[in-house]
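All protein chains but one are shown in place.
Going in written order, the chains are labelled A, B, C, D, E, F and G, and every chain counts its residues from 1.
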Amino acid sequence: MTYCYHIETDRCKGCGLCVAVCPKKVLELSTQVNSMGYFPAYQARPEDCILCAICCTMCPDVAISITETASDACP
Amino acid sequence: MTYCYHIETDRCKGCGLCVAVCPKKVLELSTQVNSMGYFPAYQARPEDCILCAICCTMCPDVAISITETASDACP
Amino acid sequence: MAKLFQRPKSMFDVSTHYCPGCTHGVIHRLVAEAIDALDIRGRTVGIAPVGCAVMAYNYIDCDFQEAAHGRAPAMATGIKRVRPDLMVFTYQGDGDLASIGMGEIVHAANRGEKFTTIFVNNAIYGMTGGQMAPTTMPNQRTTTSPFGRKTEEVGMPIRMAELLATLRTPGYITRQTVIKPKYIQKAKKAIERAFVYQMENRCFSFVEVISTCPTNWGMTPKDAVQWAEDVLLPYYPLGDQKTPDSEVTEKQVAAAGAA
Amino acid sequence: MAKLFQRPKSMFDVSTHYCPGCTHGVIHRLVAEAIDALDIRGRTVGIAPVGCAVMAYNYIDCDFQEAAHGRAPAMATGIKRVRPDLMVFTYQGDGDLASIGMGEIVHAANRGEKFTTIFVNNAIYGMTGGQMAPTTMPNQRTTTSPFGRKTEEVGMPIRMAELLATLRTPGYITRQTVIKPKYIQKAKKAIERAFVYQMENRCFSFVEVISTCPTNWGMTPKDAVQWAEDVLLPYYPLGDQKTPDSEVTEKQVAAAGAA
Amino acid sequence: MSKVLMKGNEAIAEAAIRAGCLNYFAYPITPQSEVAEYLSWRMTEVNGVFLQGESEVAVSYMIFGAAGAGVRVFTTSSSPGISLMSEGISYLCGAQLPAVFVNIMRGGPGLGGILPSQADYNQATRGVGHGDCRLLVMAPASVQEAAEMVMMAFPLAEKYRNPVMLLGDGLIGQMMEPVEFPDHLKSEPSNKDSWATNGIDHRNGTTRNLVRSLFLDPEALNNNNLMLRAKYERMKAEEVRFEAYNTEGDYQVLIVSYGTMSRVCKTAINALKGQGVEVGLIRPQTLFPFPDVAIREAAAKPSCRTVLSIEMSMGQMVDDVERCLHGVRPVEWYGKCGGEVPTPEEIIDLVKASV
Amino acid sequence: MSKVLMKGNEAIAEAAIRAGCLNYFAYPITPQSEVAEYLSWRMTEVNGVFLQGESEVAVSYMIFGAAGAGVRVFTTSSSPGISLMSEGISYLCGAQLPAVFVNIMRGGPGLGGILPSQADYNQATRGVGHGDCRLLVMAPASVQEAAEMVMMAFPLAEKYRNPVMLLGDGLIGQMMEPVEFPDHLKSEPSNKDSWATNGIDHRNGTTRNLVRSLFLDPEALNNNNLMLRAKYERMKAEEVRFEAYNTEGDYQVLIVSYGTMSRVCKTAINALKGQGVEVGLIRPQTLFPFPDVAIREAAAKPSCRTVLSIEMSMGQMVDDVERCLHGVRPVEWYGKCGGEVPTPEEIIDLVKASV
Amino acid sequence: MQSEVMFAGFGGQGIMLIGKILAHAAMEEGYEVAWIPSYGPEMRGGTAYCMVVIGDQPIGSPIIKNPSHLVAMNRPSLQKFVSTIKSGGVVMINSSLIPDDVQRNDVDVLKLPVVEIATDTGSSKAANIVALAAFVARSKLVPLETLKRCIEEEFQSRPKLIPLNMKAMEAGVAAANK
Partner (left out) sequence: MQSEVMFAGFGGQGIMLIGKILAHAAMEEGYEVAWIPSYGPEMRGGTAYCMVVIGDQPIGSPIIKNPSHLVAMNRPSLQKFVSTIKSGGVVMINSSLIPDDVQRNDVDVLKLPVVEIATDTGSSKAANIVALAAFVARSKLVPLETLKRCIEEEFQSRPKLIPLNMKAMEAGVAAANK
């Protein structure tokens, strides 16, 4: 079983709320603009992520998901 | 000085509220219809009246007045 | 000791259209007495409601506007904002104020508009023939609740004084009645006080007055006052809900809590 | 322990029109999660307000009606009375519910209509560009209170949960917020609970949710959540104002007091 | 069913039930409160929904909600109450919801009076709400016709997915006349599954329905309006109803009048016949769509010299009459507004003066 | 005063102040919220009254109360908001109170959209409230004209003791154009002591004033209505305003159009001139009273073959055009509603198709 | 042919009801009928009246300036309406409350102390039925049998009141025929 943490870049509005609430300071905002003209969040330090889903809970745009997959790698 | 107690018969709607509240049971409703078609209140026992004005306070039609006059008789 | 009693000066010497024993008449007189006592007839504007008191201006002798159903507080706001020197009161029934006019009274009260509301609660729509009001008692029969007010279906009666008293801004909120002389004396003082607060530009003031509607209750005037005492007063307790003094501290609290 | 997280099934997979960091999106998600949790999508009707959430139906996937400004509770009443088997919720902003819609929410609540209201209080008119709302804080600047809300002129902010809780009939009245994850968890439970009470046909249920409007507050999303916590929460305390259980006893009291 | 003597207001209430409408929301107002009073017990008998709303504004949206949920629903009110419903009526039009609104008109403007009037003609036929919204407006001239029109109103509302208004004056509501509820006017509510928010499960479906009037995209909004316009044009083609009275012979004067007022005109016409003066009458039964062609043709009759629009208003329908006449004959207005209905004698004098 | 570049909404706000109106009550709604936003600080500067009401219903009665108390007062709103004010407007008419209502129209019906529209023509000119109430309705075609009409509106409202409506479309409110506020349009509020409830002492009087619209006696109500009718007839005689454009020569087509739409038509007319097609335009500046005679006469010009009523609505003013033409020429409607304003190119094609 | 009857009196005298019963009876007899109330000022007290129109043709104007008959239950009503009544009509006067005489001799005046008559038969509240019955007995607008049936029907929901009202009817008829 693998957990897949995924931020849908084009759905993210770069509000930074996830960055602020992550207990592990995993997240940062990108300097690359997305298709909507926002600077999306990304896991700057994915290795620190404890998959607590706090960022998911906070994200107003439901841009973050954590899924499980039977295969080794996330899609 | 004379106190004049007066019920304006044509203004009275015969509701009987004054009759009910008079502490001295002075008032009664007449059996004579007035111009509006009501049976007005009158002082059945004026001698018992203590001029407390409770009936005046109660009357919704401001039909009762107590006035003072310098002359001996009320107008 | 003998007491003198006469029609207040600011009341026209005419008979009213009210039904026999309807206590609207008493409340009119108390308002007129307050106007006389404070000697403000020359700068008072009354607002008559849509309800049995729609023609209150035929009885109380000061400037008057006639409201649309429920909108008296908005009109009073309009007047008072542009002419703060005028004394403005609204006279509203329970259908008028508590049903269609709920939004207007809550907001005028909450803005702290400096006018006075006389709220005549007779637990029914008088003028239109006895339909149910938001203040109609549980199981009370009316022409639109022929089997009695079913609270499971339409809820419990609304207590306006309590409701408004939860707002921070309004200053004087009280409930009185005029069904018996002893209450009338107190109601008179409350109405005067409400006008005084306005005069001092202190606060919105609201006097709920429990009243009767013998006609639509289907009772004699005597039974009506008794029913009001037995049934209405326990649910609609008399007394001040809020006075401007208590408000002062409230305000400090609020200020502290806020930005 | 790792947690899974995905877009709720009753949420469309589209991006919203909300501003970055606007917490309307979180509240939408909680509603959709509740619909999923109770498996009621097939019999739920949402009512979208006039406000930033006017297009809530583009995001939550169940039957929807679009209300006129402030009238969602009347529409919900219409639906629920003729189709009590449907689950109905309104989603309303503070301008919508507390200003123009005051009459409708008070009366729907007081009749005990068996629907659920999600009341999004962001202390401002979001959609129309940041005008003052009845919930705007003292001294808060808005486009129609450019010098800050002056409470001497327009009164203190209205606390809807407290106001509705004074009514006897409504059952579940609570205030929550979604400005931080810890609050979001509680808000989620409250929304679910509100739907459950409706499902059990018990009472009117009302969840006020303190939300942000970074755009019209003129703040970054981060500053906005902080301002909400520092300034709004002290004036708008979180927690249940009323639950149906406490109501049961209330009702007995009322019955005793009444006719 | 045999005839029963009923007040117009009660007949309207009963007719709605006979028409299969078991849902009613209203706010009391004279002269139509009897509808609510009647239904407050009658709906209990038939297991229907009766609710007194807190205001006419709220009621209009209770109607919206219920209509949107797919049931037959109606309300009744009187002039000021209808003004308060105007935003809601515009919303119903915009969202294409069927419902029936009854306006038992009283004197206006403002609080006005409670006696009969026809001064909401303009509002009903044109301005009841903002935007391009129109109601199909029917105007009964008797209690029997009021009952029948109510029964017709529901299927019409559903045919067009548009609110229908019954425009009666206070006398129609207050008068008692014998009435029967024709079986042939009973109808089943139409299937609304394609658009009503009656629950996805209820439709055994998977996709949701959406009832709305907001179209932020200008093209979408224009299209919605074009669709509405097409419906209104279809009403004009299919729903015009009127009665022609004494139009067979050669008349010098044509009266256009509706509702209670038209009955007074008929009495006058009969009396004038006795005096050798022939007067024709077109009585619009639908005010929108208006019987343009019928009136123009009746006015164009060579014998006819003038047209009178007689209304219990200060001159409202007369604009429509002028409009549809295209100048073939001059039109004059006569009317009163405030409760006093013009008498047959007045009409007789008026006609005599104009021939 | 020199010209300043201003949004229509701000110019309207400022014009009211220049016109001596220092009292404003309103509820926010796109596309006119800038009026309130502007006045929220500007009224502070001039010691005036600014209040955001809790709803349009309440605002209409704040206006009533203030107007009844004898001050100049106005409000602004947009389509759904005006519907909610319709009961109040009827009350103002009935009680004969002067006040100014600005409607910056948006798409309808229902929630519709927020882009410009002219679909409240019917409501403004006829049905805004119940009963025989009419507004004097002015329709500006530029920011400058909006400002001037606002300044004219107050004395007109007082002249007739009747509400006046300024009917603009969203573009008029949102556009910036240079504007100046002509000194000659400034005016003093009239003396209202004979009827306003401004306090007995204020009038140095002893008898009170009464502002009301209820007349339970039918004759009294009829009389009130006759008085109102007389005012409306006087407006028809004295207040008709319109602009005639390119009507000197011989044109084959006459366009009737107002507001923003008329500017588009002018551009089209100029372009058509270049192509040898002459088109006349009557632009009503008052919608009630309507320029009946001007339009009929312009249409009757021998060269003119047809009339086009071009509106940002689904066909509303066209009824008035049809009415006033008395059949002298056929009239056709063209329009769009929902935000997209028909372009000059569309009008050009339309005219070409009809000649 | 068309007859119009004006019923007038104080609110509370049961004016509307007797108008309705007459209309009902006429309808049962196959006539066209209309019952038109005054639903004046939304308030109590004042004068109440209703008009009943009975005809063999559809009824045109419900507004009638000169009714055929009058049933006047109080003084103001008599004064207001008596001069409007068509020649040959019946004018029924409740002499219990109306001292006046009628100054016309082209109408058929019927003066009866209906309150006293009603009181004698059991309750003054049935004075309206006394008046109605007397009026019908005199005007013969509908058969008394039909009237009786309609009165009974009217009180169907309160059957206890039927005997009283039947007695009142009989008394009214008897008084009119005296």
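The definition used in the following text is that a residue touches a chain if its C-beta (ideal position, glycine included) is under 8 Å from a C-beta of that chain, and two chains touch if they have at least 3 such contacts.
Note that the structure is predicted; figures quoted are calculated from it, not measured.
Touching the chain that is not shown, out of F:Ser190, F:Thr267 or F:Ser354: F:Thr267 (per the contact rule at the top).
Touch with the chain omitted from the figure is made, among D:Tyr18, D:Phe119 or D:Tyr236, by D:Tyr18. Across D:Met11, D:Ala32, D:Cys52 or D:Val106, the single residue that touches the chain missing here is D:Cys52. Set against the missing chain, the residues F:Val35, F:Met62, F:Val100 or F:Ile114 yield one that touches it, F:Ile114. Note that of F:Gly170, F:Pro218 or F:Gly335, the residue touching the chain absent from this view is F:Gly170. In the full complex, chain F touches the hidden chain at residues 3, 5, 30-31, 114-115, 170-171, 174-178, 260, 263-264, 266-268, 270, 341, 343-345.
Going forward, only the chains that are shown with their structure count from here on.
The most central chain, judged by the distance from its Cα centroid to the centroid of all protein Cα atoms shown, is E. Over half of the residue numbers found at the chain C and chain D interface occur in both copies, marking it as a same-residue contact. Between chain E and chain F the centroid-to-centroid distance comes to 28 Å (mean Cα coordinates, whole Å). Centre-to-centre, using mean CA coordinates, chain C is 42 Å away from chain G.
Each of the following residues of chain C touches two or more other chains: 18-19, 54, 66, 68, 99-100, 102-103, 107, 127-129, 134, 154. Counting partners per residue, chain G has 40-42, 45 as the residues that reach two or more other chains.
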